[in-house]
Structures are given as C-alpha cells and as structure tokens.
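Entry: subunit A
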Amino acid sequence: MDITNYVVLAAALFAIGATTVLLRRNAIVVFMGVELMLNATNLAFVTFARLHGDLTGQVLAFFVMVVAAAEVVVGLAIIVTIFRTRRSASVDDVNLLKG
Partner candidate 1 sequence: MFPWLTALIAWPLVGAAVVGLGSLGRSRTGSASAGVGLARPLALLFSLVEVVLLVGAFAAFDTGAAAEHQLAATYPWIPQIGASYAVGVDGVGLLLVALAVVLVPLVLLAAWQEQGRDEVRLRRFVGLVLLLEAFMVAVFCARDVFLFYVLFEAMLIPAYFLIGGFGQGAGRRQAAVKFLMFSLGGGLIMLAAVIALYFLAVGAGVDPSRAFLVDELVGVDLGATAERLMFVGFFIAFAIKAPMVPVHSWLPDVAGNASPGTSTLLICVLDKVGTFGMLTLCLPLFPEASRWAAPFVIALAVISVLYGAIMAIMQTDLLRLVGWTSVSHFGFIILGIFTFTPLGTAGSSFMMLNHGLATGALFLVAGFLVSRHPEKSQRITDYRGLRSVTPVLAGTFLVAGLATLSLPGLATFVSEIMVLIGAFGGAPAGSAAWTVAAIPGVVLAAVYVLLTYQKIFTGAPAEGLEDLPDLKARERFVAAPLVAGLLVLGLVPGLALTYVDAPAEQSAALTAVDEPADAAAQMGSDK
Partner candidate 2 sequence: MNDVIGLAPWLIGFPLIGAAILLLGGKATDRWGHWLGVLASAASGVVGFILMFRMIGTPAEERSIDHHLWTWLSAGGLDVDLGIRLDPLSLTFVMLVTFVGTLIHVYSVAYMDHDPHRRRFFAYLNLFVAAMLTLVLADSYLLLFVGWEGVGLASYLLIGFWDTGRPSARENAVAAKKAFVMNRIGDMGLIAAMALMFSAVGSVRFADVLPAVAGDGTGPASALISTGTATAIGLCLLLAACGKSAQFPLQAWLGDAMAGPTPVSALIHAATMVTAGVYLMVRSGPILEAAPTAQLVVVIVGAVTLLFGAVVGTAKDDIKKALAASTMSQIGYMMLAAGLGPAGYAFAIFHLLTHGFFKAGLFLGAGSVMHAMSDQTDMRRFGGLSRFLPITWITMGLGWLAILGIPPFSGFWSKDGIIEAAFIPVEGQPWRAWVFGTVAVLGAAITAFYMTRLFFMTFGGRRPRWTEGQHPHEGSPLMWWPLVFLGVGSAALGAVLGIGGTFTTWLEPVVGQAEHHEPVLPVPVIITVTLVVVVLGALLAFRMYAVQLVPEEAPRGSVLTRAARRDLYQDAANETLVVLPAHGVARLVQVGDRDVVDRGWGVLPQAVSWFGAVFRKAQSGYVRSYAAGMAGGVLVIAAVAWLVVGLGGAQ
C-alpha cells in the first residue's frame, strides 16, 4: 500500500468537513465539521512526518490539537451564550450582520 493513501483519506475527510460547515445549520454540527477538518489536517501532518522521517510534523499536529481544544472551549462558550439569548442554535438565526 502506498503511504499517500493516508493523504487521500485526509483530503476526503477535509472536503467532507468543509461541506458540513457549509451545509449544516446547527451551530454545533457546523463546529463538528470544523473539528473534522482539523483532524484531517492532523492526519496529513502525521503522515508527512512519517513520510519525511521528521517528528516536526507530529509536533505540529500536537499544537493543532491544543489550539483546537482552546478553540472548542471558546467556540462552544459563544454558542451557549448565543443560545441563551436567542433560544436557538441555528447559525441562520444569527444574521445581524445583514447589510
């Protein structure tokens, strides 16, 4: 098996994650899409680390995980706050930026 299969898998997951962000309306699910994209990149990082024999890729993946954790914390807090005030978790209901 070719190691690039991992990369193809990562690409597929990334595309699915992006599509999720674009199509789902529940803010939490949208967020999950984002997580999926992050995971997909991590997979690519790990794969390339192995491909190049360089641990930096893994380090980077590690940092991505940490940052993603921070992002999830804040993001979910925002969702909760919005939900509290608007009684809705749909991203389409938050459209005050409408010009």
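Annotations
Criterion: contacts are C-beta pairs under 8 Å (C-beta built on N, C-alpha and C of every residue); 3 or more make two chains touch, one makes a residue touch a chain; residues count from 1.
Quick note on selection: all candidates are chains of the complex that A comes from, given by their letters.
Model, not experiment: these values are computed from the prediction.
This complex places subunit A in touch with one candidate out of 1 or 2, and it is 2. In the complex of the two chains, the subunit A residues touching candidate 2 come out as 18, 21-23, 25, 30, 91-92, 94-99.
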